[in-house]
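Complex shown without one protein chain; remaining protein chains in place.
After this line comes chain A, so read on.
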Amino acid sequence: MRLTCPLCGPRDVREFSYRGDAVLTDRPTTPEGFHDYVHIRENPAGPHDELWHHGAGCGGWLKVRRDTVTHEVLSVALAREARS
């Protein structure tokens, strides 16, 4: 598998590590939101937004849209720029 880092270009997956669902980008501003933020995840069969870290590259956190069924990578963006 390969990911195209917006800063480094197309790179082998070994350079990256997987963090999980991209809901982590939306840190709650009130205490009530933290339970879901920390614990609750969707597990879709299909397109999924997730966070990857380019540890053996630029150190960038990437928001990757990936099909969990086919492993097709649909888009890659820097997490800092992909925040809504």
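We adopt the following convention: contacts are C-beta pairs under 8 Å (C-beta built on N, C-alpha and C of every residue); 3 or more make two chains touch, one makes a residue touch a chain; residues count from 1.
Convention: contacts and distances are computed from a predicted model.
J.: Just to verify: the chain that's not displayed, which of "DNA ligase (ATP)", "Sarcosine oxidase subunit alpha", "Peptide/nickel transport system permease protein" or "phosphoenolpyruvate--glycerone phosphotransferase" does UniProt list as its protein name?
T.: "Sarcosine oxidase subunit alpha"
J.: Using the touch rule from the top, list residues of chain A that touch the missing partner.
T.: On the side of chain A, residues 1-3, 10, 12-13, 17, 19, 24-25, 27-28, 31, 34, 37-38, 51, 53, 55, 59-61, 70-73, 78-80, 83 touch the unshown chain.
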